[in-house]
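One protein chain omitted, others in place.
Moving on to chain A:
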Amino acid sequence: MLSAWLIALLQALLCAALAPLLVGWVRKVKARLQNRRGAPVLQPYSDLRKLLYKETRVAHTASPLFRIAPYIVFVATWLAAATVPLIALDLPTAQIADIIVLVGLLALARFFLALAGMDVGTAFGGMGASREMMVSALAEPALLLAVFTLAMTAHSTSLASVMQHHLTDGFLLRPSYLFAFGALILVALAECGRIPVDNPATHLELTMIHEAMILEYTGRHLALMEWASQLKLLLYGVLVVNAFFPWGVAQDFGPLALGLGLVSVALKLGVLAVVLAVGETVLAKMRLFRVPAFLNLALLLGLLGLLSHVILEVGT
């Protein structure tokens, strides 16, 4: 039991440690695809370090909520990421929070992110908050529907049980999984602020969503906000690869199994990052009011997944 808690702690720390690496890798691949040399893969670590040591400034008009928000956003996102089985199943963290709690924790982080955006009282912050809430109002139900499909199949809302079920089930191609997978990909793009919904590299005022909310942040506050968004990318990445392709994840706590789990998840994430980079290179960002159509598609896919599960797959 104690070793399980220790491994859970280790996995949580690993999440936080690996998140910048994933972002660095995506940027590197993207740069090479665009015929640039790009920054080193480890650049996000240097950026975080730099921000953590830089002076922190806060606007005159900011309330105390502005200063506490980065901590809440970071901690909630981290806790959410820590509940996703990264290298091993059957960890006690999966008992603390199931998939619905995970979605709730992400919503908590988003709530404070949006409030922080509105706190200083500039137009950009409000704009970013308003757009973020619109996007999430459609993305969150789509995400829930996608995970409900998995949960109903496994008869459990615990992510570890879902993966366990999938592993014992063998590679059975279920139509509901295809729909849920599509929905989850679209939601992940929207929630992580990737192209075609938002551009993580932009600072053009009229198009940005996520960047608009954290425009006023500096120093360690900004570092925490950036780290949280990197964690969120990692979380969605792990959710996509481990919930749908759980092979390789450690089912016992032997060093070999854990090592294999780590290598397999790193490989899977590496491939996913390449796919993401290719997608971001060939696609253009959508206009803001095309985004609802994009997310309605995700919602529809999620609902179709759930319906095809209850109609086609239950009781047969």
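Of note:
Criterion: a contact is a pair of C-beta atoms (placed from the backbone, for glycine too) under 8 Å apart; a residue touches a chain by one contact, two chains touch by 3 or more; residues count from 1.
Methods note: contacts and distances are computed from a predicted model.
Comparing "Hydrogenase 4 subunit B", "Sugar ABC transporter permease", "Cell division ATP-binding protein FtsE" or "RNA polymerase sigma-70 factor (Sigma-E family)" against the UniProt entry of the hidden chain yields the protein name "Hydrogenase 4 subunit B". Note on the undisplayed chain: of the listed residues A:Leu108, A:Leu167 or A:Ala266, the one touching it is A:Leu108. Remark: the omitted chain is touched by one listed residue; of A:Ala97, A:Met163 or A:Met225 this is A:Ala97.
Touch with the chain that is not drawn comes from one residue among A:Arg131, A:His210, A:Lys232 or A:Lys268, which is A:Arg131.
Panel shows chain A; residues 55-61, 63-65, 67, 71-72, 74-76, 78-79, 95-98, 100-101, 104-105, 107-108, 110-111, 114-115, 117-127, 129-131, 133-134, 136-141, 144-145, 148, 151-152, 155-158, 161, 205, 215-216, 219-221, 224, 288-289, 292, 299, 302-303, 306-307, 310-311, 314-315 of it touch the chain omitted from the view.
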